[in-house]
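Accompanying notes for the structure given below.
Removed from the display is one protein chain of the complex; every other protein chain stays in position.
Right after this comes chain A.
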Amino acid sequence: MASYFDEHDCEPTEGSTPFSQANNLLLQLARMLMEQGPELELDLTSLAPGERQAPPASKAAVESLKAAQISPSQAAKGASCPVCLAEFDEYEFVKVMPCQHKFHPSCILPWLSKTNSCPVCRHELPTDDPEYEEARKEKERAKEREAQLDALHNSMYG
């Protein structure tokens, strides 16, 4: 990433005050935040574990899960349901999570009525819990800010 000073064709001077440095940092940060698309790849597995398990997946998210049929070749490869560990039969109907992990409906639905993440990879579905959603967004934002500050710091002093 090009540093702030490259783009603006100037050098950080010896006399640059802590204030102007902090100011530059804020400008850079603001610009990055504006450029950012709404779709961010987020790793939620690193969220600090709370005392409580995350809330259930939202009704809408569960209802919109795609259904699929196990192909003969998938069955031949011994594809199995990660919850009950039983191998899928040919043409058996399964539910597919957005992360592409497949489950028996009778295995994934009880799980999602308890908590909102994929049993295999912890990919999170939305919940109907406004407090949890707000906390999740705040954590995502905090993480983004940290990553940006790191990148910025590296570009300025690295």
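In the analysis below, a residue touches a chain if its C-beta (ideal position, glycine included) is under 8 Å from a C-beta of that chain, and two chains touch if they have at least 3 such contacts; residues count from 1.
Criterion: contacts and distances are computed from a predicted model.
Enquirer: Would you mind picking the UniProt name of the chain not drawn here, from "DNA primase large subunit", "General transcription and DNA repair factor IIH subunit TFB4", "Ubiquitin-conjugating enzyme E2 K" or "phosphoinositide 5-phosphatase"?
Expert: Answer from the record: the omitted chain is "Ubiquitin-conjugating enzyme E2 K".
Enquirer: Quick one: which of A:V83, A:V96 or A:A135 touches the chain that's been left out?
Expert: A:V83
Enquirer: In the complete complex, the non-displayed chain touches which residues of chain A?
Expert: 49-54, 82-86, 107, 110-111, 114, 117-120, 122
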